[in-house]
Every structure is written in C-alpha cells, then in structure tokens.
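Yeah, one chain of the complex is gone here, protein chain that is, but the others are all in their spots.
The chains carry the letters A, B and C, assigned in the order they are written, with residues numbered from 1 in each.
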Amino acid sequence: MTIPAEAQQAIRSFGISLEDYLLPVHGRVQQIQILDPSGHLLPEDERGSAPGHEYPIPPGEELLEAYRRLVIGRRVNDQNSALVRQGRMAVYPSSHGQEACQVAAALCLSEGDWMFPTYRDSVAVMSRGVDPVEAMTLFRGDWHGGYDPHEHHVGIQCTPLTTQLLHAVGVAHAAKLRGEDTVVLAMCGDGATSEGDFHEALNFAAVFHLPVVFFVQNNQYAISVPLAHQTVAPSLAHKAIGYGMAGERVDGNDAIALLAVLDRAVRLARSGSGPLLVEAHTYRMQAHTNADDATRYRADAEVQAWAAKDPLVRMREYLRGEGVLTDDVEASFAADAEEVARRLREGLGEDAAVDPADLFRFVFTEPTPQLREQAALLAEEVARDDISARDDIPGKEH
Amino acid sequence: MTIPAEAQQAIRSFGISLEDYLLPVHGRVQQIQILDPSGHLLPEDERGSAPGHEYPIPPGEELLEAYRRLVIGRRVNDQNSALVRQGRMAVYPSSHGQEACQVAAALCLSEGDWMFPTYRDSVAVMSRGVDPVEAMTLFRGDWHGGYDPHEHHVGIQCTPLTTQLLHAVGVAHAAKLRGEDTVVLAMCGDGATSEGDFHEALNFAAVFHLPVVFFVQNNQYAISVPLAHQTVAPSLAHKAIGYGMAGERVDGNDAIALLAVLDRAVRLARSGSGPLLVEAHTYRMQAHTNADDATRYRADAEVQAWAAKDPLVRMREYLRGEGVLTDDVEASFAADAEEVARRLREGLGEDAAVDPADLFRFVFTEPTPQLREQAALLAEEVARDDISARDDIPGKEH
Amino acid sequence: MSTVAEAVAARAAASAGPEPLTFAKALTAAMADSLRADDSVVVFGEDIGTLGGVFRITDGLQEEFGEQRVFDTPLAESGIVGMAVGMAMNGLRPVLELQFDAFAYPAFQQILSHVAKMHNRTRGKVRLPMVLRVPYAGGIGGVEHHCDSSEAYYAHTPGLKVCTPATVADAYRMLREAIASDDPVVFLEPKKLYWTKDLVDLEALRAEFDAKPASSEGRAVVARPGTDATLIAYGPTVGTALAAAEAAAAEGRSVEVVDVRSIVPFDDETVTASVRKTGRAVVVAEAAGFASVASEIVARVQERCFHSLAAPVRRVTGFDIPYPPPKLEHWHLPSVDRILDALDDLQWED
Partner (left out) sequence: MSTVAEAVAARAAASAGPEPLTFAKALTAAMADSLRADDSVVVFGEDIGTLGGVFRITDGLQEEFGEQRVFDTPLAESGIVGMAVGMAMNGLRPVLELQFDAFAYPAFQQILSHVAKMHNRTRGKVRLPMVLRVPYAGGIGGVEHHCDSSEAYYAHTPGLKVCTPATVADAYRMLREAIASDDPVVFLEPKKLYWTKDLVDLEALRAEFDAKPASSEGRAVVARPGTDATLIAYGPTVGTALAAAEAAAAEGRSVEVVDVRSIVPFDDETVTASVRKTGRAVVVAEAAGFASVASEIVARVQERCFHSLAAPVRRVTGFDIPYPPPKLEHWHLPSVDRILDALDDLQWED
C-alpha cells in the first residue's frame, strides 16, 4: 500500500488529489484542455493543470497516428450505422463524436495492458487491434462476442452497465499477485457511474491498490437521461475522492489533452500510484442506437453547439497548422479508412453460416448429459429440415 | 433543486462542503469534537469547525436527558448480552461503546421524522420510543420484527447491509412529493459503506434533493475487517463529495458534539439543504455479536485505549463538573435504567406463545390458494400433536 | 396536445365498440387510468419520462401527469427498487419499469430480501403495493442480456405475486389489477407482444375494472377449448400454443389451450380441470426448462391428475442455455412443430 515517493509527488497534482480537498477553498471545476475548438493551442495557463504540473504535448508522430485513427474511427462509425440501416447488423451504438476518447483509450496502453470496453467502444476495440468484422459479431447477431479477449487483451464489449469495471479490477489484481506490471483501462459512460458496481469497482481497486485507470466518457446522456438527472456532483472526476483516489477531468473532444492525461495516468498507475479516475467531457452526436430517437429528448441547438467542437476537425486544423498533415498524408489516411470500411462492408455483406449445434457447445467446457440430450433433439429437428422450412418462427417477423 | 440562500450559506461550512474541495489545499482530516475524554470542554478553536461556523453547545436539559438515555442504553446493552448468555435470546449485536451515537440519533429527530436503523441500533430504536421487548422480538427469534414501523416512524432493524438507506430515501421522497417536511435519518456502519446500495442511496437522495441525513457509525470494524481494508479515503465523510453533498466527521464518543452536529444536520435538511452525510468516529467495545470472538482479530491494547474514551464517563464528568448532575439525579437515572432492564428480563424471561399458523398469515395480504393448502396440511399435523412430541426436529439441537 | 392514452380513450368512446389497439398502448392506457384514478400512483424508472420508455410504454404519461408523478431516475436498478420500497412504506403506489429482464438482476437483493418479505416481516403492518414492470423474453432479435426469461426467479420467491398477460385486453386488465393490488406484483411483459394488435373495447374494460377490480387476479383462462390434450402456456408462448392447437386441429386432434396468466398465485383449479378432462398435457414456456415455472406446472399436474393421465406430462421449453444471439434464437424458442412433436409423443397408441 506504499506509494513510491516519485509517484506520490506526481499524484499530488493529478487533478483532484488526495491532499487537495482536505481543507476548504473555493473555485471552479478544473478541466484539462490543450486545443481550442478551432485547433489552436490554448495559452499554457488556460489548460487547467496545476502550476508545475503542466501536461506535455505528445510528440508529432503520436499525434499524426492518433489523427489517422480518428479518421478511421469516424468512418467505422458511419459505415456501421449505414450497415444497420441496410439490415446487415441488428444494432450499433455509435461513438460518433467520441472518437478522440476511443482512440486515446487504445493508444495509451502497452501491449500487455488490458482494456475493458462497453458496447459503445467498438472503435476503441478496433483501434486496439481487434479485427473489425470480429468486433461486429455481437451487433450482427451471430454470437455474443466475436473475438478472443486474450488475443489483444480486450474484454468482450459489455452491456450490463459497469459490471466490466470489476472484471478490470480482477485482471489487475491477478497480474499484481503474479508481479506483472499490467495496467488495466476500465471504461464506462456517465450514466453507468450511478450503478452500485461502479462504487464497488473503484473501492476495490483503491483498497487493493491496483493499477486500474477508470475512464468515464461523459457524453452528457444515458439514453435520454441528461447528466443533471444522474448526479449533482461538481464533476464525475470528483467521485475519485470518496475512494482516496486521484481524479482528472479532461476535454473529451481534444485528442491532445486526452492523450496527455491518459498517458500520464497509465504511467502513474504502472509506477505504483494505485487506481486513477479520468472523466472525459464529450458528446454523443447520434442517437443512443439506431433504435433510439434522440429528437425526443434533446434540442437541435445543443447538438449543433457540440458539432462545432468536433474532435476530428480540431485535430485536423492543428496538424495542418503545424504543417504535419499534408494533402498526401490526408489522402492516405482516407484510403486507410476506406479500406477498413470496405472490410466491414464485405465482412458483414454476406451472411456467415451459423451452426445450431453451437447453442450447446460452449455452455460448459464439456456439455452435460442434459445438454447432450437437448442437442440431439435439435439435431434431429434440423435433420428433418422442418425448421428451415418453417414460417411460424417466433421473432422472424421483427 | 434550488437551495435556499440561508441553507446554502450554512452548508458552506458544514465540513466538507461543495465549495470546499474545488482547488488544492493541504491539511488534516477535520473532526468535530467538543468534550475531551476527561469531560472538559476543548478550546473553541480546537473543536474542528470552520471559523464563524462553530457549533453551539446544546442546552443543559437536553444534555441531561441525553445522559439519562446513555445510562439506559448502556444498561440495555449489558442486560441483553446477559439474556443471550442465559439463552433467552438467539443473538444480540451490542452497541456498547456506541451509546452516544445511538442516543443522539434518537434525540435529533422530531416526531414526524423517520429513522432507518440496522441490527446494531436497538438502543437508538428504543430511545426513539419503541417498546424494548417489542424491539427484541427479532433477536429473540419469535418473529422477524416486533414493532409497527408506522407507530414511531422507525423502519424494521435491517440486516442486509445498506439496503435500508434506499428505503429511507423512498420515505423522504414520498414525503417530499406530498409536501411534508419529514427528515429521515438513515443509519449504517463503516463496512456497509462499501456496498453498492450505499452509493445508489446517496446519489438518489442528492439527485432528488431529499432531506435525508446519512449517519455512519464508523466503529472501526466490519465484524473482523478493520477500516483500512474497507477504504483508503481520508475519511468516510469525504464520500459525500462524489454526490455533491456536504459531509461532516464527528467524534462518536462525544455526545455533545454528536448532538450539535446531528441537530444542525437535521435542521439543514429540513430547511432544504438536500441530503447530508455524518460520520461518527467510534468503537465497538464488544464482539460483533455473541457468536463472534473479537480476540481473534484485535489486540486488547486497542480495546483498552478506546475504553478510556467511553462516552458515558466523558458526559458524566462534564455534567458533574457543571453541577447539573447531582447524586440524586444520577440515582434516579440508574433507577430508570434498572426499570428498563427489569422490563427486558421479564418480557424475555418467559417464552411467548408462537402460533404455527402465523407462517402463512402475512406472506400476502390474503393467503393464496397454495398457502391455504399448505396451512391446512400443517394445521392437521399440529392437531395430530405429532410435531410437538417429535424429537427429530432439525435444528432443535442448536 | 392530448396524450395518447386520452386519444385512445376518446377514440374508444366515440366508436363505442372494439378498436384495434396494440398491447403496448393497452399498458399505457392502464397506467394512465390508474394515475388518474388514484393520486398515490407514481411511475418511474430509466428513460420513462421524456422518452416514454425504450419501448414507449410510458409514452405521454409525464406530459399528462407531470414530473412529480412520472419521472426518470438515476441509472441504478437497486436504487429504483429500494427507493420504491420506501415510497410504498410511506403511502404511495410505485409502478416501476425495469428496462430489460436482465437489468433487473442488480435489484435482486432488494426484490428478494425486501419487496418479497416486508409484509411478512412486519406481520402485515407494512404493505408494499408496488408493481415491477419487467419487459421479458425474446423473439425480437435482441442481443445478449435483452431477452432473458426471468420468471422462475420471481416465482420461486415467496411473497411476490407474478403474472404475465398474453392478450391486449389482459394487458390492460391485469396491469390495472396489479397496480390496485396491495401486494407487490412482478408484472412480466412479453416484449415480442408489444406490437401485436387486437380489437379491444377499452371502455368496456374500464367498466369491467370499475365494477370488479380484481376479477381476473390469480385466474387462468381457457384460451381455446379442446378435448384430446391440453397445452399449458403463458405470456410469449400462448400464441405459439394456439397456433399449434390450430395445426393439430387440421390433423384431427382437438387441443385445449390454457393461458396461465397468473403464475403466483397459480390457478390449479382451471389447469387441473382441463387435464383431468383431456388426459394429456404439454407445458409450453420460453424460459430454460430446468427448475423453472414449467417444471412446477408439470409437478403440480402429475400430482393432481395422475389417474387421468394417459402419458407423462411433457414440456416444450427453451433449452438450458444462455439466451442465444439473434441469428440462432429461432432454434431455441418453442415452435409449433416442437409442440406438435411433443403432442405426438403423448402415447396415443396406448
């Protein structure tokens, strides 16, 4: 439970640190922001960090790579939404508008680290290296998950809200017991912070002093419910305090700020700081999923105001201004994005064969006698070809 | 959601207030304490409150009445522990050492207010007016609860940890919707703060801006698990911050400080402050219950150190020093305590008749056909007298 | 702008006769009528206010009854149910929506240890008149955690009433009864029926409720009479059972269908009478079969009708597997053919 002196020093100014709230002061909610919406660097003293603890701007190649992934991420979101409209996927929760968070989540981790994403984090999952078509298996409806979590150290995208944060804590705990220096990024949304498992996960991570970075994408809504109905805390980052943890709030549409903050968080966690909480302030530009109608609960003006803060535009302007992003480079990024989109279209374009026997294969490591009986019953039905010819299949009409 | 200006002003210095932790400062965990362990008043500037927001000392009669209840509470704890040893009760979780918290919890509420206690809060329940023998029904094993919650506005003593905090929130919410000015005191222990329901209850109360005072008796242990394995937050009061709530920490063995803090909390809540969190720093002097063996997990020296901070002794010394507590008054308090103890001994001394038909009476407002069938079966068995004569009753041996 | 519930009511009143109404709108009307009739009714849950619920079952209610009586909560199911317990203790009648079956699980401690037990624990001093509306079961192409059939968990827990409508009229009737009940009711809504329509005279249903507010509580109903075998079904499988009975009729077999409606309490009378008459029975349910409500029905029927049975009581249920992904769900769900197979199996040669 001892924090190395070096890390301790650094944590002290990682946003709301342990020492920060012990006696009364007054002020405003701080937020790390480095680029303004038009892509210009903010003056150093307006970036929200404590004096002496400024965040360095990541090197140019990292930023260029981040932008490339932003472009791909946006394309993935739009391609998938189109595929849903064409009936190639059952549902897709788009992260359009949140791509900076998605990309930074993938970039901040090293190979041995783990990521625990939600249903909305497909772009982060792909950016981490998971095959795009495999990642879409869940939403296509072929199976509950399409990739092997162990391959890229990415948990299955999780739907029961915040339950995955505890899995993240467990992975970190097991690694720590084995003496490995794995950092785990545990992701959730603003709405999810209200669930009991959020509380238990942060507390377990803090008490066992585990290298988990909790990353909350505060996109202002939980389906239709705005943040104000979710919490009256000054910020979600403030929730760190109750666990004896340090927290930081960052502009979630500013890829540079995100990279800076998440990089530092991962470094701190790896060096023994214990868990940290990062809140990214962003916006879900599209409906919750294709099944949702966002016009029922939010005004167009609000959406437009956030459109002006688009994470791609901001980064593009900055990189062009710096002269790093030339027309050629942009064209090559666009081509990369188009290639991923093509893979998605092709991969999801035709129906993959599904095998009814799979229903029984993976329930346990070995099927029980009961499951073998049931599998035999189904196999017999399938063999009779009854099922494939049937019209009365419940659910077929939807 | 608007806080009246007056209340707002007061909250600002209610310990860790909303404004208190927005920018970095350094210092120690503050704690309200008015009496030192020997019963002397601490200098005003050592009482832990912010300048200009000192807690007034409650009037003499209130303190005398509090001391009377402390004496009764201690006697109740010791009598009940004795009754368990004599086999008159199944189990008793004693609040020996925590009587100041118990008494203050009852005294701070008005008649229309509600209290939601735990299994350990029997003394608070009785101090609120519930009949002592009725309160013991649960631990005696006659039924799950012995008193009508509506009579004294006291929830049934609750075992599943922190679940009752949500009931408290609901009672406050219903009262608010009806325009009543009910305040609800929601009680739990230090260990219980780790449960998801703690988080959900505090957040719901804050978002719906309800007059709930959350009162955590931090007695340093959850059965055998010390606070350090439960949280690494600077204090449990700091947990208020994550809900946009104000919190205060108070010496839980100092009845004067407790009365001052809880009185103010209840007043603030009633005047529209929204929920508040109070942590009382105290100690469970005896084992978790009679079934527990505390020597397995804590050293005698620690127990002795806390014995020196006994809440009764401290209050007695103070009141005697003030000249309010004369020998006569003390004798009359002792007689009052003895009277309650006698009622407990008598009430629990003989077996109350239990009716097997009760098993089916209260499951629903009307028994279902299935329950009527089962009741008939049992009635037949009972009539045959088989059961009363049987030796093989499982569990009888315990 | 008038609410949908009112519009529906107006239309029904104007035509003074049956109108096509969806299952979903029947539920909305039941809540609107209950809110209107009783000031103590409040409706809350996730996304049920402005949005009208992800299935739009509470559509228009906040607009009509205001944010005090119809409101969104923070995203926490144990919080929703636990707060409702307190509200019910303090004079209100909460009607909760738990967004999907599997998202009620975080509230299980509150449901099993408090909702189910509070009345008993307090020797009847504290009543908890509350309704937990749970959209359940599948057949809608939903991804994992969105299609669980969770009725067995509730039905096994003493102290909870559990019911599930299978028709549009019952959706209205049973939800009003549930809200009027002084006991906690887990009200299971088969998701795939939300968009089904039926000709329903809402005014007549209202009159029926006003005259006999608990007329169908705890009662099963014979949904189709028959003489040769009984299909016992509830919620999402009633329609499939009826279709199977229709198909069997074409093959010359007269099959009776019993719609259970109320799982707790269970209507032994209606079920037993049917099976004693027909001598053969198949229980049809979507949930995994093991230790399920279907198991219970089989156990009760064989206990009560043993000497009338020409064959063992059979079950057609979901397999004992996690609910499958959309592309595979049709193999899991009880189908007409699978029911016909089970009927064929009932030893007709004996």
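Note that a contact is a pair of C-beta atoms (placed from the backbone, for glycine too) under 8 Å apart; a residue touches a chain by one contact, two chains touch by 3 or more.
Quick caveat, the model's predicted, so the values are computed rather than measured.
Partners of the chain left out, restricted to shown chains and counted across the full complex, are A, B, C. Among B:Gly112, B:Gly141 or B:Gly321, only B:Gly141 touches the chain left out of the display.
Within the set C:Val258, C:Val298, C:Val316 or C:Leu343, the residue that contacts the chain not displayed is C:Val298.
Residue-wise, the contact with the chain that is not shown comes from A:Ala168, picked out of A:Leu70, A:Ala168 or A:Leu227. When you scan B:Thr182, B:Asn218 or B:Thr231 for touch with the missing chain, the hit is B:Thr231. Across C:Phe55, C:Tyr105 or C:Trp331, the residue that sits in touch with the chain not pictured is C:Tyr105.
Against the chain not displayed here, chain B makes contact via residues 90-91, 138-144, 159-161, 191-192, 194-197, 222-225, 229-231, 291-292, 296-297, 354, 356, 358-360, 363, 370-371, 374, 378, 381-382, 386-387, 390, 392-396, 398. Those residues of chain C that touch the chain absent from the view are 78, 102, 105-106, 108-109, 112-113, 116-117, 120-121, 144-145, 152-153, 155-159, 264, 266, 287-288, 290-296, 298-299, 302-304, 306, 309, 311-315, 319-322. Panel shows chain A; residues 114, 143-145, 148-150, 155-156, 160, 163, 165-175, 177-178, 196-197, 199-201, 203-204, 207, 358, 361-365, 368-370 of it touch the chain omitted from the view.
The definition used in the following text is that only the chains that are shown with their structure count from here on.
Chain centres here are Cα means. That of chain A falls 42 Å from that of chain B. Mean C-alpha position of chain A lies 37 Å from that of chain C.
The set of chain B residues touching two or more other chains comprises 196-197, 199-200, 203, 207. Among the residues of chain C, those touching two or more other chains are numbered 73-74, 76, 78-79, 106.
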